[in-house]
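Each remark here refers to the structure printed beneath this line.
Missing here: one protein chain of the complex. Every other protein chain is in place.
After this line comes subunit A, so read on.
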Amino acid sequence: MKIKKGVSEIIFDIFNYIFLGLLCFTFLYPMLYVLFASFSNPIKLMAYRGPLLKPLDFSVEAYKLLLSYPMIWIGYRNTIIYVVLGTAINILLTTMGGYVLSRRNLKLKNPIMFFIAFTMYFSGGMIPTYLLVQSLGMIDTIWAMIIPGAISTTNLIIMRTGFHSVPDSLEESARIDGAGDWTILFRIMIPLAMPMIAVMILFYAVGHWNAFFNAIIYLRSRDLYPLQLVLREILIMNSTENMTTGISDASDRFAITELIKYAAIIVATVPILCIYPFLQKYFVKGVMIGAIKE
């Protein structure tokens, strides 16, 4: 059935297409600006006023200086360690927990579920948690970046809901074939829940990549700094002296400092922005399940 559109609807359509296009442009443009600026000539960029539509005199000077700064590489290395190790532990615990808590016949399931869910509503707070991590000897070790956040309760609940949707008959037939709980988990449940696990990997990995709170609170030695702490020094505390010592002219140094910031943003953000469109169809599902609590 097709009904002719009224004039007001056509006007609305035009307005809506343009409005949303512009809105999404404001989501995209800051990143484009940073990208263009990072490839610009520092002196020209300083003199320039207004939005950029392409790099001003293409130059990779900022990247050269940035990538010759050892802390960037240390930060990158550490972040990769935290992402890989942290996500592996997250996924192992979240799938095991989600699987067990999705089984129907466990007597202690509800009390344990309450024990876990209660922590979403009340917590000891920053100071007692800090003292605990300190007394466990984790301060200034990589474990402080990994263990205190080993499970996210929201993600655990998402996984549990995901396992709920696997039909019981699959498990039953596996049992008849003599499979135990471990076999069922690793050979049947995990392969079936793979899209869900992909979502979890994305959520956890992005979390570790962007993690800042634990690092600022628990880490002291620069050797352990994740990328985000190095970025904070460059972007927010303006400490780029180490990179620009070779430049004698003060205004040149100021100009290149600004450029290094843009390059740092690109270097730290592009890896994540490159992978997420491919995982989009999965995480929409994850967000949906996360919103439904039983």
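The working rule: a contact is a pair of C-beta atoms (placed from the backbone, for glycine too) under 8 Å apart; a residue touches a chain by one contact, two chains touch by 3 or more; residues count from 1.
Here is the rule we use: contacts and distances are computed from a predicted model.
*Asks:* Missing chain, UniProt name, options "Monovalent cation/H(+) antiporter subunit G", "Cytochrome c oxidase subunit 1", "Ferredoxin-like protein" or "Binding-protein-dependent transport systems inner membrane component": which is it?
*Replies:* The chain we cannot see is recorded in UniProt as "Binding-protein-dependent transport systems inner membrane component".
*Asks:* Looking at A:105, A:169 or A:221, which makes contact with the chain not pictured?
*Replies:* Residue touching the chain left out of view: A:105.
*Asks:* Sort through A:53, A:88 or A:126 and give me the one touching the missing partner chain.
*Replies:* The single option touching the absent chain is A:126.
*Asks:* Against the chain that's been left off, what residues of subunit A make contact? List them.
*Replies:* Answer for subunit A: residues 1, 3, 6, 8-9, 12-13, 16-17, 19-21, 23-24, 26-28, 30-31, 33-34, 49-51, 93, 96-97, 99-101, 103, 105-108, 112, 114-117, 119, 121-132, 147-148, 150-151, 156, 180-182, 185, 206, 209-210, 212-213, 216-217, 228, 231-232, 235-236, 258, 261, 264-265, 268-269, 272-273, 276-277, 280, 284, 287-288, 291, 293 touch the chain left out.
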